[in-house]
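I have placed the structure first, in the form of structure tokens, so that the comments after it can refer back to it.
The complex is shown incomplete by one protein chain, all other protein chains being positioned as in the whole.
Order as written gives the chain letters A and B; numbering starts at 1 within each chain.
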Amino acid sequence: MTSFLSAFFSGTAQGAIYALVSLGLVLVWRGAGIVNFAQMGQAMFTTYIASQLIQNDYSYWSAFLIALISGAALGALVDLGLMRPLTSRKNSQLLTSQSMRTTIPVIASLGILGVLKALAGIFWAGEERGFPSPVAPNAIKIGETNLAITGFDLFVIGTVFLTLVLTTIFFTKTGMGLAMRASALNPEVTRLSGIKVGWVRTLGWAISGIASSLAGLLVTPKTNLSPNTLDLLLIIGFTAAVVGGLSSLAGSVLGGFILGYVISFVNVYSAPENVFIAILVFLLLALFFRPQGILGSKQVRSV
Amino acid sequence: MLAITNLVTEFASIKALDNISFQAKPGLITTVIGANGAGKSTLLRTISGLERPTSGSITWFDEELTHKSVEAIVRSGISQVPEGHAVISQLSVAENIELGGLFRKRIARGDLATATKEVYELFPILHERRNEPAGSLSGGERQMLAISRALVSRPKLLLLDEPSLGLAPLIAAQIIGIINDLCRSTGLTVLLVEQNANTALAVADHGILLALGKVVADLPAKEMAADSSLRAAYLGY
Partner (left out) sequence: MSKVKTHKVIGLRSTRLSIVLFLFFILLSNQFEPYNQSQLANIAMLLIAVLSITLLTGASGQISLGQGAIMAVGGYSSALLVTRLGLSMWLSFILAIFISALFGLFLGLAAARLSGPYLAGTTLVMALAIPSIAVRFETFFSGDVGISVDYGMPPKWLTNLIGEVSIEEWSLYVVLPFTAVALFAVLNLSNTRTGRTWRAVRDNEVAASLAGINIARTKVIVFVCASGLAGLAGALYGFRGLVAPSVYPTDLSLTLLTAAVIGGLRSIGGAIFGTFVIVFLPDLIEKVTGKLAIPETIGIYLPALTIGVLLLLTVILNPRGAAGALEHIRHKKKH
């Protein structure tokens, strides 16, 4: 029973982080039709920035905030500096074929990933380092009994919950949120409504950058930080996004939590080395039996 | 006044618009009619900036529109209701209307509320169904919604692309009638593209007949409606 509960709670906390990664991927996919494979590279980079600031005696929270802001800036920069010019080029012969139009942004995002990893290695000497958490990672005690949940898990779940509430309010209650949903669903009608779809798209990249930076800050106290630490998070986040139906924001969050439980239970009841295979099997099953995802609509996955 | 001068729009070096010139006078309804493939939709899409012209110019009073972005053109008071009752079906009716005025939210919040109220008065059915997804509306209601979305931006020039397409004749007549009333009561300038020449010429002040990308007739609507030889030659009835 204890092992079940601890698997459940750590699954919830991990799932919360995966939900952020998956949300970040879906935001960009819906807005720009690109899966950003550099996303967790960007997050790795901003987490290093936070780590550097903390080393220079900044407080945890100011480093936290600066990391999120750099996440937004980096996301916007990737769009403005690379993706927008790439996808708007009409004359290139290679991009006239439909498969190349989807392939080139993928390759570009891999290029960014490579550059960011190398730069992180050069700036911060590449070796693994710890990353602090504002809450002690001990199990919470009531009297003498250890509960199955740690204070850090609670911190993660709380932060992500708050983020998801804010995101929901942003998308359903604000004009900018409406503009983002509209641009993703029908760019032409949105442009004809006088909305600058290009900038809305850039905003999507920026928010995605914030979400993934946050995921980086929340995951590294447990995994440590190195240029490659967050690769796994990208893979899991991608699987979560596909499971949820790449086009649905709610689905991406749900997919994140499902993956959290799957991985946590495989970890506890099977063995850690089975995690990769479990992810692959889970992804393939999802693609075979429900390619449109749990909450995705069928027509979106026609290509 | 909307002035189109020597406008050419090409698709892969095929001229969809071949040296078109005409003017649409303010406060009046100008209708562009012609058979399928005459270039009517391309004309509207070029005016609203969705297609880029190869040469020629488009001006709205003294304002040059030719190389402006779609958003900038909307912001200078020109709204297009695209073909096929284009609304965003996953969003609610209210959200579709809100979308149309979103860009004015900061500069004219008060007027936006008034404009929204006005379109609900114009189309009460939309107010009734404001919380339902636009995809659940009937064809006529979707067209009303598309027009409402354009109207809340308070356009001075409204571009309508085949509003009667695919609608029952009675509903089509109702919608055209509402546009006519709107033009007469508010001084809105309307450029109405229609395949259904009878409906369009009945309300319009001026008619432009397009064929294969060229203007073949530029006449007051009454004269065009009366000229049976023109219709026989270019519209086939």
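Operating definition for what follows: a residue touches a chain if its C-beta (ideal position, glycine included) is under 8 Å from a C-beta of that chain, and two chains touch if they have at least 3 such contacts.
Everything numeric in this text was worked out from a predicted model, so none of it was measured.
Asker: The complex has one chain that is not drawn here; which of the drawn chains does it touch?
Answerer: Taking every chain of the complex into account, the missing one touches A.
Asker: For the chain not shown, which residue from A:Ala13, A:Ile49, A:Ile104 or A:Val197 touches it across the whole complex?
Answerer: The one listed residue touching the chain not shown is A:Ile104.
Asker: I'm checking contacts with the chain that's been left out. Which of A:Ile122, A:Ala136 or A:Val165 qualifies?
Answerer: A:Ile122
Asker: Which parts of chain A face the unshown chain closely enough to count as touching?
Answerer: The missing chain touches chain A at positions 29, 34-35, 37, 82, 85-86, 92-100, 102-104, 106-108, 110-115, 117-119, 121-122, 125-126, 231-232, 235, 238-239, 242, 246, 271, 273-274, 276-277, 279-280, 283-284, 287-288, 291, 303.
By our rule, only the chains that are shown with their structure count from here on.
Asker: From the C-alpha centre of chain A to that of chain B, how far is it in Å?
Answerer: Centre separation, chain A to chain B: 42 Å.
Asker: What part of chain B is in contact with chain A in the complex they form?
Answerer: So the residues of chain B touching chain A come out as 48, 50, 69-71, 74-75, 79-80, 82, 86-88, 90-91, 95, 98-100, 102-105, 149-150, 153.
Asker: So in the complex, which bits of chain A are touching chain B?
Answerer: On the chain A side, the touching residues are 175, 178-179, 181-182, 185-186, 188-197.
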